[in-house]
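With one protein chain withheld, the remaining protein chains of the complex are depicted in position.
== subunit A ==
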Amino acid sequence: MSLRSDSAVAIAGVGETAVGNLPGTHSTELYIEAARRAIEDSGLAKSEIDGLLTTASVVDDNVRHHMVIAEHLGLFCKTLCDTLRTGGAAFGYAVQLAQWAVQSGRCRAVLVVSADNLLSGPGAGHGVTAYTELGAHSLEFEVPFGGHIPSFYALVAARHMHEYGTTEEQLAAIAVACRKHAALNPAAQKRTPITIDDVINSRRISSPLKLLDCSLISDGGGAVIVTTLERARDLKQRPIRVLGTGQAQSYYHMGHLAGGVGLPRERKGEFNLTSTVQKVAGRDAFGEAGITPADIDVAEIYDSFTITALMQFEDLGFCKKGEGGAFVEGGRIELGGALPTNTHGGLLSYAHPGMPGGIFHLIEGVRQLRHQCGPRQVEGAQTALVTAVSAVASNHSVCILGRD
């Protein structure tokens, strides 16, 4: 451990709403429900919360989103309060900011909360378009050519297959593992087991990605409370320590991402479409935690698409670059395998309400280390890795958790 124990940070509470299709709900309502549940789970008095970080909403955004949520919660004076706009990775950056605020003594307890009604708000079939219209991709140099998130990740997958021989079956193995775990989770949106063939034969979205390579679109939200380990030890739940965090961000336009634009000449090729800055986020998180990938008992890997998860096994050092396909085969990432991954079902089968997507990975990581996961519990889990990625393989965050 590189952190002194007196500055150690823990997650003291977690909470989430139901997920799936929740017609009639409102984004703010989901925010408040998730927050209330996390506060209740922790046993912390609301008056002790002096930090609030939200991640906005696709459906009901406001330039002062964090203030709206603070008012609903009755959190008058905060020493850290903001809306993070880093997409699906925003909650990961929020946890790192919360960690720093608590470590430095600027905050006593920070509430990180994220929710949206991306399925019922825009209506089925319109969530991706709503996200695009917000400027999720370049409206001048990408959207005119008919691009959307699945097609951009398809460009990444096609390139990975070209460079390393990765197969559609290997990508499918990730979707199969997530669904297998979701089948054990009553809260998951999709629970019917699927096979490799089911993935391969599902509707084509953008080659090589099929429907079952793509995450769900959902309503729902989640929240976590970050405080000092010392304070957390006096609360209701076993504290789960934040051992290390890391973040790294690259680019918006896919051409810039692929070309490593702006890198010094001697570093060209270090990052490209299939080799992301998650390497840097992982290096920092593992460095701070003082452990290595081999020490991780359970992994909650951001899985907006199967290829998103596959490349992270490489970039985080679980296997070499180009070997992600072989790594995910043969049940290695399933419960009972060497690295059980996305034990709640992931974005592929649990839920993906947009900005909040990955917060469920974090909540699951906490619950796994509390040993509260019932039939999907990784026995004796002591360490968990939680990641997030947004803006098509460009915004990355890593959080390593440990059982106290």
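The rule we apply is simple: a contact is a pair of C-beta atoms (placed from the backbone, for glycine too) under 8 Å apart; a residue touches a chain by one contact, two chains touch by 3 or more; residues count from 1.
Just so we're on the same page, contacts and distances are computed from a predicted model.
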Listed names "Amino acid ABC transporter permease", "Zn-ribbon domain-containing OB-fold protein", "AsnC family transcriptional regulator" or "Imidazole glycerol phosphate synthase subunit HisF", matching UniProt entry of the absent chain: "Zn-ribbon domain-containing OB-fold protein"
Touching the absent chain when the full complex is considered, from A:L53, A:A70, A:V156 or A:L212: A:V156
Selected residue (touches chain absent from view) among A:L212, A:L273 or A:C399: A:L273
Omitted-chain contact residue, chosen from A:A18, A:A258 or A:A326: A:A258
Hidden-chain contact residue, picked from the options A:A56, A:V112 or A:V128: A:V128
In subunit A, positions touching the absent partner: 128-129, 132, 138-148, 150-151, 154-156, 158-159, 162, 203-209, 253-256, 258-259, 261-262, 273
